[in-house]
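Just passing along the structure, written as structure tokens.
Excluded from the complex is one protein chain; the other protein chains are retained at their positions.
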């Protein structure tokens, strides 16, 4: 059982508590950090953890064996480096960083400290995505030639903290909220990205926006791809890999559709899992040395590098080499 | 009952015969034209039509009230103009033309002659696509913001006449075979196209090719879109329209999936129809003045204009304004 | 907000707590009753309710406005009558009773006391079943001629309290666990039952049994029906109503399939709801006089009468008139 500190007790930090506290036999939160300590007090009491208002206090707490960051994006790099310097394993919510240089700095600090590093792109743990990667890796699809994706989640009108609407914290329309998950899925299947060409189309700016993302990919491997996202559309997730022997499509959290030559189609439905609990327990495995975290430091950097390129391409309306 | 001539008795011309001859109460073929008249003789006998080797003979046949062209793409324009000059309604297989100027010349000739004009993008008549257009037109999806499509059909290895592999007759990889249907669907939903940005990625050239198409759209309306196609992948058709009240997805010939706010999903399956028979009977309706052909001359030109832009964008690897 | 007492804190009683406590704005549990008071203490502390070991104490608690029974089946009737005599509304878990005479006694006591009565056949509240009843009531299926059902839930190997395995408490194989829900569904659609013919086939008796139920129905309306259940099979729920204009099939908790003349099929998926929370809030509505409980006293008696007939038919292997 890993005793962890949870830094940031906002919307997503609470999701960590709900998923793991009292439910996981691998990790529990013994220390929480919030800037708004009065507001967080009932939460700390209900979940039985020590509350403070500073990362340093959590690092100084001798019980704390690992740190989970659920803080605004722009704070991630400095916090990861600080936790690494303190010699404690660190799990960071997505997006890990907004710039490749930051991601590299974090990864280097963790490597130097010899600590486990996790990142919270939890859709990696969806049964549909686990199965999709398994099918692709099996070779059953033949030569892989195209990957397509889409993620809409009807979240445009949800009330978030102000920082989530700031262009500095959350550039690229829905890229930090939804697109990052597709990007992580694309890198997990296609490997490093060579070039992106991205467009952000805004039909109505401001709160509850109406906008769309379209991103075209060329991977270093020669594979090409595209994903789209519309924040305001009803929930829909699809990652579809096309080969010359078959195609495999992850739909939502739990379904994979396999199409093969001759017209045979197979739909596989898997029981739902709690993907936040799964990522925290995978992190616990990494902390205890049982298994490396499923997203490698190289993949983490590849994702952030492509992310940075996408934001730049949206701004310039031109292809960007990664 | 319309007495028609069928020009071209190759793979697709035979599909017209199979679909309509002896089955339609609206149209029958009384005259067929083939360059390879000896080879076509048994076909003519089995289906009971007069055989000749020249369009002019068909036009001179006094029984012939309308002409159906199933000839190589590059012949379409001159043949349409010639049929129009002869004052007979004309139905032309897709692609109608490869250049906007040709399409405009054909449309003008038909307008001048006052004759009905049909085009054979038969996927327009799939029950899934009829329903998708109905749902979009109903306004149920709210503000439309994105359209995505894909068509793979495992046809890369089929044996076709040599002209179907020629880059002049069939530019843009699978564009004349599969992409044209998606393009027609996109124009039917999004209206005229303002800009395209297209890529053709060839993994293995030659016969039974391994290649992919990816095309990004900006429509005059502000809507954006993307479609992909992989000739060698198992059959899969999808056209998905995303709005802020709902999304609607045509899957294959007979299914539409509707997703609406709050997580409700509806799958509608329709009985299959013979889309080739349906387009010929819609043409018969137009010839007899019962209803205009569902694809207007303006849409026909819009599709060809975008097609020409896509081929140019593939060659230059740059966006092309239409 | 209704302050309720929860009588019985076993497996299913805990499900009530999980579903409603702190989540419902309509009902909360302020008093719990358990025979094993020491074991229940931590539960009472965690959920903040007063604990006692006797129904009378709960009835004497002046805060208690309504009573929820999650006790062994054979205790239901006496407890309902006692609660009714105390003038408090009562909600009773299924099966409401094992004999028609008992059900009638309970219903009469509630009527005499003028109190609201609820029963916990929670599958009534599944979105699939709500939609199925809506479709049937709309007349869209034409003349209704047959109803079929199946419920398997892979629960044969679960560890329950001993009384759940007793033939007196739980007669008819899976009838009290799974069959009762189908029976409730059948009565809700077909009305009172005229005759049942039931078979219980036991392939392996004892704990984790291998057995099947098959029940044939003739309803008073002339409708006929059948349902089956296999405790050990993977989870599967189906209620299918066949008419001469269409058929409608509820599958699982959230899906309805509609088939209509000519081959059109429609699949409707609804968001999941917490059916235990839903039934408790429907009971709260009945307590407050906002709406009658969706299962009427007459339906409650009709279900128990048919249940008693099914058990008798299983024993005699003969049809039984209800």
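Just so it is clear, A, B and C label the chains in written order, and each chain counts residues from 1 on its own.
The rule is short, and it goes like this: contacts are C-beta pairs under 8 Å (C-beta built on N, C-alpha and C of every residue); 3 or more make two chains touch, one makes a residue touch a chain.
Fair warning: this is a prediction, and the values are worked out from it, not measured in the lab.
J.: Missing chain touches which shown chains?
T.: Checking the complete complex, the chain left out touches A, C.
J.: From the listed residues A:23, A:63, A:264 or A:318, report the one that touches the chain absent from this view.
T.: A:264
J.: Out of C:148, C:184, C:279 or C:302, which residue would touch the omitted chain in the full complex?
T.: The one listed residue touching the chain not shown is C:148.
J.: Touching the absent chain in the whole complex: find that residue among C:10, C:246 or C:297.
T.: The missing chain is touched by C:246.
J.: Which residue among C:232, C:256, C:282 or C:322 touches the omitted chain?
T.: Once the missing chain is taken into account, the touching residue is C:232.
J.: Looking at the full complex, which residue from C:22, C:87, C:139 or C:222 touches the chain that isn't shown here?
T.: C:222
J.: In terms of residues, what is the contact footprint of the unshown chain on chain C?
T.: Residues of chain C in touch with the missing chain: 143, 145-146, 148, 150, 152, 154, 156, 197, 199, 201, 203, 210-212, 214, 216, 222, 224, 226, 228, 230, 232-236, 240, 242-244, 246-247, 259-263.
J.: Kindly note down the residues of chain A that lie in touch with the hidden chain.
T.: Touching the missing chain: residues 262-271.
Criterion: only the chains that are shown with their structure count from here on.
J.: Please compute the C-alpha centroid of chain B, do the same for chain C, then give the distance between them in whole Å.
T.: Taking the mean C-alpha position of each chain, the two centres sit 56 Å apart.
J.: Which chain C residues reach two or more other chains?
T.: Touching at least two other chains: none.
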